[in-house]
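Provided herewith is a single structure, encoded as structure tokens, for subsequent inquiry.
Every protein chain but one is kept in place in this view of the complex.
Chain naming follows the written order as A and B, and within any one chain the residues start at number 1.
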Amino acid sequence: MSTQKLKEIIKQVLPDVETVICWQDGFDKLNVTPIFITSPEQADKVVWNPLCAQNLASYLPSQKKKVAVAVKGCDSRTIVQYMQEGLIDRDNVVIIGIPCKGVVSKKKVQKAIGNEPVEDVTFTDGSVKVKTPSGEKTFAIADVCPGKCASCQYPTPIVYDHLTSEAIKSDKPAESVYADVAELEGKTLEERKAYFLGQFDKCIRCYACRNACPMCVCQDSCIAETREPHWITQKLSLDEKLMFHMIHSLHLAGRCVECGECERVCPMEIPVAKLKKKINKEMRDLFDYTPGVNPEDKPPMYTFNVDEAKIKEHKL
Amino acid sequence: MSEVAAKELRIVGFLCNWCSYGGADTAGVGRFKQPTDLRIIRVPCSGRVDPMFVVRALITGADGVLVSGCHPRDCHYTDGNFYARRRLEMLKRLLPFLGIDDKRFHYTWVSASEGAKWQQVVTDFTKQVHALGPMHQK
Partner (left out) sequence: MRVGVFICHCGSNIAGTVDVAKVAEEARKMPGVAYATAYMYTCSEPGQKEITDAIERDKLDRIVVAACSPRMHENTFRRTIMKAGLNRYFFEQANIREHVSWIGLDKELNTQKAIEEVRMAVAKVMKNKPLFSSSFKINKRVLVIGGGVAGMQAALDCADGGLEVVMVEKSPSIGGMMARLDKTFPTVDCSICILGPKMVDVAQHDLIKLHAYSEIAEIKGYVGNYQIKIKKKPPYVDWTKCTGCGLCMEKCPTKNAYDHFNFGAAPTRAINIPFPQAIPKKATIDPNHCRQFVKGKCGVCAKVCPTGAINYEMQDEFITEEVGAIITATGYGLMDIERLTEYGGGRYPDVITGIQYERFLNASGPTSGHIIRPSDHEEPKTIVFVACAGSRDKSLGVPYCSNFCCMYIAKQAILTKDHIPDSQSYVFYMDVRSPGKGYDEFTRRAQEEYGAKYIRGRVSRIYPKGKKMVVKGADTLLGTQVEIEADLVVLGTAVVSAPGAAQMAEKLHISYDTFGFYVESHPKLRPVETNTSGVFLAGACQGPKDIPASVGQGSAAAAKVLSLFSKDMLESDPAIAQVNQNTCVGCLKCLKTCPFQAIVEDILRSGKKVAKVIETVCAGCGVCTSTCPCGAIQLQHFTDNQLLAEVNAICQK
């Protein structure tokens, strides 16, 4: 897809909206950052490449006026989920859909180049070439992409008003989505306990995962930082960290659209999405529900059936 | 800090006022003997039980958690236990993933007239939790 097409669409929709949200170059070659476009000249700064990992749909609930936003397939699931929950007015959003074959994980690239400063980054179909002071290295995108891309089922946005290129169909098997969950399920109870406690012990409660999560709309009212009600304390203990992650995962039950932002932003590289994916897997098995796919669906934790086919009474 | 007798574990129960709490009362009226480990918290409806209460209890020192409400379709508030059923089932499947044995959490439906069933639930669940031992090593 040519970035040119994207810029054209942006200029085309700009007169009808307050702002267009897209990506632009960041502070160095390995970074892109969101841009809020209000004039056609700004549109020329737009970039589209596998560095565009940020889920721009997160900005939507706070927008008061009509905006346009560029979204990848995974980002569009956020919009669909917002529609299910009534968090946005669909008529107030112009969706510029960008079919995507995968983004790169900045952290993985940095590790692969030994954390050297990045002088230049170029992309060819399926691979990324990074130039550092010590030379050039080329990686297949499939080797440095985040987990979500390796199992992507929705490369083409599910809802959109404009599409920047031909729709792409997923070439990843459906079982791959929860392969990591299945792997952990195969371990023993003790192994899983050790794994999660070890991971969550690293948590510094920066709340970056919460802040980046598009489905977290409580903002300043977040239950993790209040005494009304007093669910967790600021005490620095593993119990409280575990409690925070449980609260976050339980609040996302049946809502997590697996956009991967939480893991992307975690400074301690904790696999925070695992619990949410496990819950999603159960939602799929119990209620045949996948978040962020059908705007007419009802999130399963906020509805019920009088008879639940898959829930059997537990015997002691 | 309360002293827990050596032979007891700490089991927290969330019982809905209209059915299960009544069922526990019926068991009491019928003098149906039960182990003493259970500590009951009364809620108006099983739908009031946020899964987070169960998690909080287990993390802060409970060895087992029991939630009991009206039978689905008989909820005093019509729909409360339908929500409870979905949310608690989700929690039941999540706990073992986290490394918490799901046998430490049980949710069930006991009506106000089912004193004998309540006795059975408490006895069996207490036994089940004892078989697992304390949640947190002292």
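The rule is short, and it goes like this: contacts are C-beta pairs under 8 Å (C-beta built on N, C-alpha and C of every residue); 3 or more make two chains touch, one makes a residue touch a chain.
Given the structure is predicted, the values throughout are model-derived calculations rather than measurements.
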item: Displayed chains contacting the withheld chain; value: A, B
item: Selected from A:Lys169, A:His230 or A:Lys315 as touching the chain missing from the view; value: A:His230
item: Touching residues (missing chain, whole complex) on subunit A; value: 85-87, 217-219, 221-223, 226, 228-231, 251, 301-303
item: Sites on subunit B contacted by the missing partner chain, in the whole complex; value: 1-5, 7-8, 10, 12, 17-18, 21-22, 24-25, 27-29, 31-36, 39-45, 47-50, 53, 56-57, 60-62, 73-80, 83, 87, 119, 136
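As a working rule, only the chains that are shown with their structure count from here on.
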item: Inter-chain centre distance, subunit A versus subunit B - centres from mean C-alpha coordinates, in Å; value: 36
item: In the complex with subunit B, residue positions of subunit A that touch it; value: 181, 184-185, 189-190, 192-197, 231, 239, 242-243, 246-247, 249-250, 253-254, 275, 278-279, 282-283, 286-287, 300-301, 304-306, 308, 311, 313-314, 316
item: Subunit A-touching residues of subunit B, taken from the complex the two chains share; value: 51-52, 55-56, 59-60, 72-73, 79, 82-83, 85-87, 89-94, 96-101, 106-109, 120-121, 124-125, 128
